[in-house]
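What follows is a single structure, written as structure tokens, with notes after it.
A single protein chain has been omitted from the complex, and every remaining protein chain is retained in its original position.
Just so it is clear, A, B and C label the chains in written order, and each chain counts residues from 1 on its own.
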Amino acid sequence: MIDIALFGAGRIGKIHAENLVRQAGVRLKYVVDMHVPSAQALAQIYGAKVTDVEGALGDPSVGAVVIASSTNTHADLIISAANAGKAVFCEKPVDLTVERSRESAAAVARNGVTCMIGFQRRFDPTFAALKARIERGEIGDPEMLIITSRDPGAPPVDYIKSSGGIFKDMLIHDLDVFRWILGDEAQTLHATGSCLTDPAVQDAGDIDSTAVTIRTERGLLCQINTSRRAAYGYDQRFEVLGSKGMLQAGNVRPTEVTGWSANAVSVDVPEPFFLERYRQAYAAEMAHFVEALTTGTPVRTTIDDGVKALELAQLATLSWQRKGETLQVMSEGGA
Amino acid sequence: MIDIALFGAGRIGKIHAENLVRQAGVRLKYVVDMHVPSAQALAQIYGAKVTDVEGALGDPSVGAVVIASSTNTHADLIISAANAGKAVFCEKPVDLTVERSRESAAAVARNGVTCMIGFQRRFDPTFAALKARIERGEIGDPEMLIITSRDPGAPPVDYIKSSGGIFKDMLIHDLDVFRWILGDEAQTLHATGSCLTDPAVQDAGDIDSTAVTIRTERGLLCQINTSRRAAYGYDQRFEVLGSKGMLQAGNVRPTEVTGWSANAVSVDVPEPFFLERYRQAYAAEMAHFVEALTTGTPVRTTIDDGVKALELAQLATLSWQRKGETLQVMSEGGA
Amino acid sequence: MIDIALFGAGRIGKIHAENLVRQAGVRLKYVVDMHVPSAQALAQIYGAKVTDVEGALGDPSVGAVVIASSTNTHADLIISAANAGKAVFCEKPVDLTVERSRESAAAVARNGVTCMIGFQRRFDPTFAALKARIERGEIGDPEMLIITSRDPGAPPVDYIKSSGGIFKDMLIHDLDVFRWILGDEAQTLHATGSCLTDPAVQDAGDIDSTAVTIRTERGLLCQINTSRRAAYGYDQRFEVLGSKGMLQAGNVRPTEVTGWSANAVSVDVPEPFFLERYRQAYAAEMAHFVEALTTGTPVRTTIDDGVKALELAQLATLSWQRKGETLQVMSEGGA
Partner (left out) sequence: MIDIALFGAGRIGKIHAENLVRQAGVRLKYVVDMHVPSAQALAQIYGAKVTDVEGALGDPSVGAVVIASSTNTHADLIISAANAGKAVFCEKPVDLTVERSRESAAAVARNGVTCMIGFQRRFDPTFAALKARIERGEIGDPEMLIITSRDPGAPPVDYIKSSGGIFKDMLIHDLDVFRWILGDEAQTLHATGSCLTDPAVQDAGDIDSTAVTIRTERGLLCQINTSRRAAYGYDQRFEVLGSKGMLQAGNVRPTEVTGWSANAVSVDVPEPFFLERYRQAYAAEMAHFVEALTTGTPVRTTIDDGVKALELAQLATLSWQRKGETLQVMSEGGA
């Protein structure tokens, strides 16, 4: 039985707790949150204890930590946990800076601990099935990847101000999907964008609509289009053109009802947002983490994946800031 | 060059004229209609002459007639044309009575002329492709056929009064599709129905909603559901379950636009009614008729098909009148 | 905290146990199964005890029982549990005979206990959403219901021999859906069928393919087509035509991947069978049962629903045996 400490008792922390306790071989021992009442409430549901970071990392029975606290705490917690010899599951992003992300990765490497980054999309049944079909050769050699990634609406401007910008906050997932699906690394990257939904976003120094193009080392092409606002819900699709065909990953609908009226034949809009859309993915990624812990097998989304996605997000930010300058990805992955 | 006389210059007559003149090897020589101005207007477009029945059938240069006049004239015209040695294309139904239909078929047989009945659905690209795929063995042995056939709205009650009832007027097409798709003959038939859309239909002695079940000689099952009113347009679908799979024929949409709004993801409603839905089918059936004329090959929808569909429609009417009594199809096909 | 005893530790018993223990306010206290090792295995997972029927019903702390044992034990257990004052959840069917079902219902009524029958389809998100949309008036007055219900393959003939026949075993769900969706009672019923998939089914005195037509007291029409074998998986669809439109409930697919090859554009086949297709429904029905227990609200699928569905299944069996005789539904619901 592996004891686990959970950092962060907010929305995503609750989801991880719920999925953790379903797994055989692990026990949620501690909940840590700066806001103690939140920690207490969550701990009580699952019979866990409330403690602080030192208490959790100092307990030798704790074999792993799950980091679901705010982004600015991720790197410190990864490094501390790694130094304490704990296995780590950490929500994306590793950090908002490439430098600090690399330091975190170095700490993980130095201590030889397992560290999984929460790129849950790789565990979505639809996305994972598509990837498996590519690997079985169904579409031959992948050539182009088109990713559509749109949120149902912009978050509060205060959130945007501390988000690191749309590329690090929102596209980091898409940039990881790009690397995973094409199985290749970016060679050049071009990004542009606009503020189209709300001038307040622009005032905060950010944009809400982006168009990114990546050309990989093997010459494959990837286009990513994103928006903070899709009036019809959370839009998460991609398609891969290969030499022998194409595979598309579509949205998930709450029900399979089709309505026929005088005006239209219609089906449900997609699931409203990521908590609903990726519910199965969150469960599957935690099962994967626990399985890695209990069997000693490697995790599929490593801290290096987290660093690489951040490097690309950083590069995209720079390309946009330089008015669409096409940037080379450095051999070490930075701009 | 085969000269052709067209009887009937109404809505369906115009469509047949337009499709006829596109075919190589034939010429529209005469248009005949009790309402002479209609005949004149249509004749003028295509450089044809206006005449009467005797004029058309008495002209030895006329090799074929196309009968698109009112239903009560069909049998007389078929018999007269057959006796005059002309090939015949006649709109469904052959007649509203089984007896008169059989007399027409006898006249055709006696004179050895070609006679094609306008079951245009067999020439629809979707329906024809489905049939071809059954014949290629794609779904193994057909077992069940489910036909959905709904009009966009009831016709005027005056039309209904002289229509022969819903089974002869509307289901005759579906009963032909049943024979064609399953390639088997009915052994027992059960029909029920209701008047649900407009009490005036009931006052006219008819119903507007029916449910028919047929069991064939080989034990295959067919269910047909029909309504005079589908608020969303003309609904023409069927599906065939076979031992190895299923094939469905779906509706045809005017465009391939999909709209995503806050409430729904929607596509176009089906084509509004039969003239739009079966536009390609009307063209293809006339091309088939002319090809049969010019090459001497047999037609695919014979007057015997017309008689058999009418026999089933007559049987369905009787089953409904007898409150759902299951009726045996006689060896000669009658009730 | 309400203690619950579960009868039956087989496939469906395990599902109910898993869903039960997730609910607040209840505890799985006992597992009962003639095959004691099965009971022990299941009890161990959830910290429950193994006992026998008398032990479970004799424990005053037990407030409710969940009956998931073989069909021939249902009526006895319902009656015993009701007489012991326990609330009851029982898998369909109540019994294979109408008489015994009515006795069970009488015992429930006499003791004033809650009794829910496991018509889980009413709790499926797609089916429930469709029903709610009818009730909101989206399609006006319902007129016709077309149910397609096909299993992926016939069960072993030994199962069929003791199943009560296809109408009681398979269509009982569809007959409940019919009553629920149209909100009306059958007035006449017609059934026919064939043995098309395996002669062994016929040798066992049963059929594998059926076509049922029901006309309700208000004149609404319902057609049900079923087969024991759909090569493409478990096919569970229905559609309701109303005066203002139509609603369709479609199949559920494992993923939303679309593949485009040289030959076809294709999506996943439906979920393979009922355990996968109705996974959410099984969870929701158990949550509903527990909510009824803990709040004292009535259950939505009563034992009377169970009796009525069985009466219709019995009537369908009779209609088929009488070669498609259309039968009247008696005022008390029997044939």
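Going forward, a residue touches a chain if its C-beta (ideal position, glycine included) is under 8 Å from a C-beta of that chain, and two chains touch if they have at least 3 such contacts.
Being a predicted model, the structure only gives us computed values, none of them experimental.
J.: Pick out which of A:Gly193, A:Gly259 or A:Gly306 touches the chain that's been left out of the picture.
T.: From the options A:Gly193, A:Gly259 or A:Gly306, the contact with the absent chain belongs to A:Gly193.
J.: Among C:Met1, C:Ala132, C:Val267 or C:Met330, which one touches the chain that has been omitted from the display?
T.: Checking the options C:Met1, C:Ala132, C:Val267 or C:Met330, the one contacting the hidden chain is C:Val267.
J.: Can you list where chain C touches the absent chain?
T.: Residues 230-233, 235, 259-270 of chain C touch the chain absent from view.
J.: Can you list where chain A touches the absent chain?
T.: 139-141, 143-144, 146, 148, 150, 188, 190, 192-197, 209-211, 213, 215, 219-223, 225, 227, 229-232, 235, 241-246, 323-326
J.: Mind pulling the chain B residues that touch the left-out chain?
T.: Listed in rising order, the touching residues are 125-126, 129-130, 133, 138-139, 244-252, 254-262.
In the analysis below, only the chains that are shown with their structure count from here on.
J.: Which one of the chains is closest to the middle, using the mean of its C-alpha atoms?
T.: Closest chain centre to the overall C-alpha centroid: C.
J.: Counting only Cα atoms for the centres, state how far chain A is from chain B in Å.
T.: The computed centroid separation for chain A versus chain B comes out at 58 Å.
J.: Where in chain A do residues touch at least two different other chains?
T.: 259-262
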